[in-house]
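What follows is a structure written as structure tokens; I'll ask about it next.
A single protein chain has been omitted from the complex, and every remaining protein chain is retained in its original position.
== subunit A ==
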């Protein structure tokens, strides 16, 4: 409550900067929306529940996009919700297209814009062949940085363009939000000979950007780490490196790649949900024999070496390793 920054800012700005106002506004808004129902069980109860759900990150479920992207906490919560709800899809080993991932996103947020999904897919697919299939983990990590740092990435794209065209990016202060700008990628023309920009210079610019950026941006140390490994790199090279990096820990929304398919609590819940089905099928416990069938016949896209994705839970680790393999495969196809 008494953090030192608090004294540096007027109260109102402090609340705004911490997004407390956003939640207060939203809470009142929700209250307005359902005032009859809520008044039945008490306004105090409502506020308790509201701020509890904000803390738990469940407040973003089925909400409109403008709210979901309003605060970093909302973004992280949404990422986490997406991961939790559709982890099973990734676990099944299905490779999906950008549009299908978009559909899944829309299940949680009906007005989720296609543009964001496209950008995320572009990070995975290196901007070409947008109809290609992606593994869940590839998409998820790319989507993470695209969604969480979306404004930051816009600015980075602008800076990158300026660097490419030889301008001094530091003179550019307002990042343009025109999304088409960074699509003219240096795949043709003079840039193809010397692809990308020089990493140190790029880093300098980014550091500068991080300093003055009002939206959330990745920790400069991480950026430095990514950029210090190479001499030159392209915009998408940067994004791919960033998405592969342990930016998770910085965000805290998603587990590490290795643990991506691991969520014992929900798995238990799923088993409980599936019980009636097995009882119907009259082969309780024989999970493998039941599921091997449909998986073989209905999901031909499943890479053959990912055997039966529905192993009993204690094999979850192994499945992870295999899905890592599929990631490598998509990497190969990109180059």
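Keep this in mind: contacts are C-beta pairs under 8 Å (C-beta built on N, C-alpha and C of every residue); 3 or more make two chains touch, one makes a residue touch a chain; residues count from 1.
In the analysis below, contacts and distances are computed from a predicted model.
For the complex's missing chain, which UniProt name, "Leucine-rich repeat-containing protein 49", "Cytochrome c oxidase subunit 6C", "Serine palmitoyltransferase 1" or "KIF-binding protein"?
"Leucine-rich repeat-containing protein 49"
Would you mind spotting which of A:58, A:208 or A:229 touches the chain that isn't drawn?
A:58
Considering the whole complex rather than only what is displayed, give the residues of subunit A touching the chain that is not shown.
Residues touching the hidden chain, for subunit A, are 10-12, 15, 21, 24-26, 28-34, 37-38, 41, 46, 49-50, 52-53, 56, 58-59, 61-64, 66, 81, 84-89, 92, 94, 96-97, 99-100, 102-104, 106-107, 110-111, 266, 269-270, 273-274, 277-278, 280-281, 290-291, 293-295, 298-299, 301, 310.
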